[in-house]
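What follows is one structure encoded as structure tokens, with my remarks underneath.
Left out: one protein chain. Kept in place: all the others.
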Amino acid sequence: MKIKWVILTLIIAITTVLTGCEPLKVLNPKGPQAETTADVIWISIMTMAVVVITVIALYIFYVIKASRRPDDYEPPYIKSNPIVESLIVGVPVLIIIFLTVVTVKSLYVVEAPPEIYENQEPLVIYASSSNWKWHFSYPEEDIETVNYLFIPTNRPIKFKLYSYGPISSFWIPQLGGQKYAMVHATTTLHLAADVPGEYMGRNANFTGKGFAEQTFNVKAMPPEEYEKWVEEVKATAEPLTKKKFDELLEPGHLGQLTFTGNHLGFSPPPMSHGEMSSDTEETDSGLSMQPHESKDKSGNESD
Amino acid sequence: MKINHSQPLEYSTEHNRFSILGFWIFLGAEIMLFGTLFASYFVLVDHTGNGPVGAEIFEITPILMETIFLLTSSFTIGLAIHAMRVGKQKAMITFFIITLLLGMGFLGYEIYDFFMYVHEGATIQTSAFTAILFLTLGTHGAHVTFGLFWGSVIITQLIKHGINYETANKSFIFSLYWHFLDVVWIFIFSFVFLKGMM
Amino acid sequence: MDFFNRFAIPNPTPTIYASMVAIALTVIAVIIGLTYFKKWGYLFREWLTTVDHKRIGIMYLISALLMLFRGGVDAIMMRAQTAVPENTFLNAAEYNEVFTTHGVVMIFFMAMAFIIALMNFVVPLQIGARDVAFPRLNLLSFWLYFVGAMLFNLSFVLGGSPNAGWTSYFPLAGTQFSESVGTNYYMWALQISGLGTLMTGINFIVTILKMRAPGMTLMKMPMFTWSALVTNIIIVFAFPVLTVTLLMGTFDRQFGTNFFTMTNGGDDMLWANLFWVWGHPEVYILILPAFGIYSEVIPTFTQRNLYGYKSMVLSMVIISLLSFMVWVHHFFTMGQGALTNSIFSFTTMLIAIPTGMKIFNWLLTIRKGKIRFTVPMLYSLGFIPLFTIGGVTGVMLAMASADYQYHNTMFLVAHFHNVIIPGVVFAMLAGLTYWWPKMFGFMLNEKIGKWAFWFISIGFCLAFFPMYISGLDGQARRMYTYSAETGFGVWNMISFIGAGMMAIGFIIIVYNIYYSIRYSPRNVGDDPWNARSLEWATHNPVPEYNFAVTPQVNSSEALWDAKKNGHKLFKGELKEIHMPNNSGLPVIMAVLFFVFGFSFVFSIWPGVILSGVGIFSSMAYQSYMKDRGKHISVEEIKETEAKFGGGKK
């Protein structure tokens, strides 16, 4: 009977930790998208807790009863009862319908630009991974950073993700869920930060030897401060050349680097024909259902 | 070995019935094998990279010839099984040999096709499209090639032992295999070639 | 000299050299031992060439246990490396190899082999057959599996282990990022053993459909046989996908094609897609037989019939279909958008319904029962709550929007271990203990067995529950190290302790086997558990021909029916029994396949061609071969039956 107590203690322990003083990153959101997912997670934890508690309560009750039968007890032959059977199908069906509604709704929310900042022009950042670094290009500001990301708070950020190598996954747990960065398709991830602060960002998908260290720092700051930082970069940083960029792509680790200019011109992201030049804001702002650029169909990859 | 004479020879023993059912289930697996190839083909059909697209390399004449060869061979192997059931050993072997010859004709045209593709600069390494094209056709072609060897082995046994419960069983299973390859070809013909040239 | 360079290990360490020496010494010791005790002939005649499903089952079992320890050592090494922040026990390259082999070995060579072992041993007995439909093919299946496993393990000492994860995503697994032959090993080991698995699938479907005892309709089959049937259906339709996928991977790596490459139109997402088209059904291939085992064990030790037989069958059939329709949930984050993810979220959650049905049916079986706390029952009782937790976290992961946060984290790792260990591993241990007397004629020690159970289950909770937490705190999976500031240290330390306890548990099981072989009483009778299904109606251990007289059945619990309602199972006289002969050809083909796989891994084309020709020649030879089997005479049967006590006719 020990096992039940072990499980109960563990469940209690888990809940204490989940709600405890130092909240877990995923459950401690700092932006609207992460808030949505955290809400979904809480809804699912609560629903599932009800399920688990029901099952375990029934289990404990039945097991205790069944282990204390008198010696002369002969277990009966029982046919299944249609009412009971429909109950154990029906209740899960209802739960699944509920969770599906929650999922679908939240999916359309997290795949679209954050609603509360709807009327603001999103800041577009191209985030690309190479073994084992992250490159961030700011086309509007015409600057580029490596392994760190500065963003303004209270403004939607539209990340365009792609990779110069293995499939990577771009993830800032406190701002929202992750999305793959791949060679052939540019994926789009909408995030925003409500609160200034420093957040952990990393590649979550295994990419080989240097995977564990493929992280980046995210610093969210008020817009004025962000503007100041951009100006500063423009004044002090060196320009990014193709030669320099190719050097950066070599496998290995790098510290935090800052450049003026960006690699989008000479090493464009994978994208459908002609869409690059006209930029992408207008073309897909209405396509929240399809966060992807159309894939490279004719195969004009740069190789 | 218990032989049940109320059944056609190929079904007459327990083991024969097991083998035929087992082979049908194997064909179920083969459906999935080619299904996966088709899925990959449809995904990669536009991934032509710097290489040619399907319409540029496909030619209707050899493809039609291949189709007619294989369709006819599927018919003749059906006739061979019919001849077997009415006990005409000689006719059966003749149809069997015709089937294999038609199969060889098919294979010849397919190899010719492959040479033409390579000649036009579409090797298996050219692009994702050419790779999946060669793999899909090649898998089918390899099945046909294997069938030719298998069929020859069965013919030698037929000549040596005549039609008995063992050779009948093997021939019947071979006929299932051969018809199945025809079915697969129909899908390749329709959805790889005709759709590609449409 | 160039020729031999290819066999060098890319990251040699003293550990690997030590292992090489150890492997060489073990091989030499085994060879000397066999020669000294003059056991070569016995081994070859009685085991390696046997077509007896029971012996093949036991060979699978031994291989599975060996692989369990290989994979287990990998697991301990991983947990040890991550137990403290910034640990240097393993470097990144070694860690990557270790978690890759852990995954592959555990899934393909341990879990698959274990379930196939039990299916081989139990299914023909449960349906009252003398063997499987194609006994020689069955032996070939075993050998292909074994060759695959050996080939894979060889990578450790020759040429380097695969290191791109058990999912082997391209382009990481392509030649550009994985230069060593490790991934070639992965491709060919899985290809060859997958071929064997496919044959097993066909073999068992025909066996179950065509060889049941008179009176045993489909709806009177024991539940484990039902689960085996459904599992094999999934195998037959899922494994061809793996075949094609691996072939494409091989072509990319060895023939320079561009299926998944970064140039010329290659599509890295296609590998992920195809891998999981096979990969998700694979999960159910593992779990359904486990459900079958619990459905045998729970009624036996609650001493009543299984609740809701029909709904149990129906739920498995539904699971088998749904299992092919959910694969996208393994890469919700690939960017297919809200619509596609919504569809696959929904289908994924649907699986919870038939699974939930099963859980409740087991609970309702316990309800009016009378529990005997034996080791198999303990594992089943441990399974229900732990698997429920694993199952509900599965539903949580199925919610795509939330999955964006769980994906690729320790939360996911915790989830799938939480279903696989209480689900599959507990079932295998329950099945092993339950059918052990059937296999060997004596019981495993119950007291030691219970110790092992407690170590394993408590160890399991300690090892995997903390991962849920560190996952939610942002610990990605497959990280060989992390810094102290992340705060993951404490959770990983608990995990390590738990893993250690599990290791102790498994060592106790080994000790139990040793102890029971030496001290366990040998005369346990034919029905030591007071069981319900047909396999217990024959002797322990089972004679070669299984049943002297083919039983006649009219209940899904045939033996119980016989014991309680006086149904007569064995009617009629003893007759001559026809049995298949042993065959050496599968062994020869195994050698040829090994040469083929090995040569392909290292691109040694003459070896590939020669062994390929050899394989086809063996198949042709098989076609010409006349082998009508042998007959066991009535006298011989009488003699054997008398030796077993002759209680049953």
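For clarity, chains are labelled A, B and C in written order, and residue numbers in each chain start from 1.
Just so it is clear, a contact is a pair of C-beta atoms (placed from the backbone, for glycine too) under 8 Å apart; a residue touches a chain by one contact, two chains touch by 3 or more.
FYI, contacts and distances are computed from a predicted model.
Enquirer: Match the chain absent from this complex view to the correct UniProt protein name in "Stage V sporulation protein AE", "NADH-quinone oxidoreductase subunit K", "Heme ABC transporter ATP-binding protein CcmA" or "Quinol oxidase subunit 4".
Expert: Going by its UniProt entry, the chain not pictured is "Quinol oxidase subunit 4".
Enquirer: Which one touches the absent chain: C:Glu97, C:Asp131 or C:Asp267?
Expert: Among C:Glu97, C:Asp131 or C:Asp267, only C:Asp267 touches the chain that is not shown.
Enquirer: From the list C:Leu125, C:Leu140, C:Leu172 or C:Ile233, which touches the chain that is not on show?
Expert: Answering carefully, the residue with contact to the hidden chain is C:Ile233.
Enquirer: In the full complex, which bits of chain B touch the chain not displayed? Write them out.
Expert: 11, 17, 20-21, 24-25, 27-29, 31-32, 34-36, 38-40, 42-43, 46, 60, 64, 67-68, 71-72, 74-75, 77-79, 82-83, 86, 88, 91, 175-176, 179-180, 182-183, 186-187, 189-191, 194-195, 197-198
Enquirer: Touching the absent chain: which residues on chain C qualify?
Expert: 205, 209-210, 233, 236-237, 241, 267, 269-270, 273-274, 277, 321, 324-325, 327-328, 334-337, 339-340, 343
Heads up, the rule we're going with is that only the chains that are shown with their structure count from here on.
Enquirer: So which chain ends up in the middle if you average the CA atoms?
Expert: The most central chain, going by mean C-alpha position, is C.
Enquirer: When the centre of a chain is set as the mean of its C-alpha atoms, what distance in Å lies between chain A and chain C?
Expert: For chain A versus chain C, the centre distance works out to 33 Å.
Enquirer: Need the CA-centroid distance for the pair chain A / chain B, whole Å please.
Expert: Here chain A and chain B have centroids separated by 48 Å.
Enquirer: Two or more other chains touching the same residue: where does that happen in chain C?
Expert: Each of 263-267 in chain C touches at least two other chains.
Enquirer: Taking each residue of chain A in turn, which ones touch at least two of the other chains?
Expert: Where chain A meets two or more other chains at a single residue, that happens at 299, 301.
Enquirer: Show me the residue ranges of chain C that touch chain A in the complex, using the header's touch definition.
Expert: Going through chain C, the ones touching chain A are 92-93, 96, 163-165, 169, 171-172, 177-178, 262-269, 272, 302-305, 307-311, 331, 333-339, 341-342, 345-346, 349-350, 352-353, 356-357, 359-361, 363-364, 366-371, 373, 381-382, 384-386, 388-389, 392-393, 395-396, 398-405, 407-409, 454, 457-458, 461, 465, 468-469, 472-474, 476-482, 486-487.
Enquirer: Which of the residues in chain A end up touching chain C in this complex?
Expert: For chain A paired with chain C, touching residues are 2-4, 6-7, 10, 14, 17-18, 22, 24-27, 34, 36-38, 40-41, 44-45, 48, 51-52, 55-56, 58-59, 62-63, 65-67, 69, 73, 75-78, 80, 84-85, 88-89, 92-93, 96, 99-100, 102-104, 106-111, 131, 165-167, 169, 171, 173, 176-180, 182-185, 187-188, 200, 202-212, 288-292, 299, 301, 303.
Enquirer: Looking at the complex, which residues from chain C come into contact with chain B?
Expert: 133-134, 198, 201-203, 205-206, 209-210, 236-241, 243-245, 247-248, 251, 255-259, 261, 263-267, 270, 273-274, 277, 616, 620, 623-624, 628
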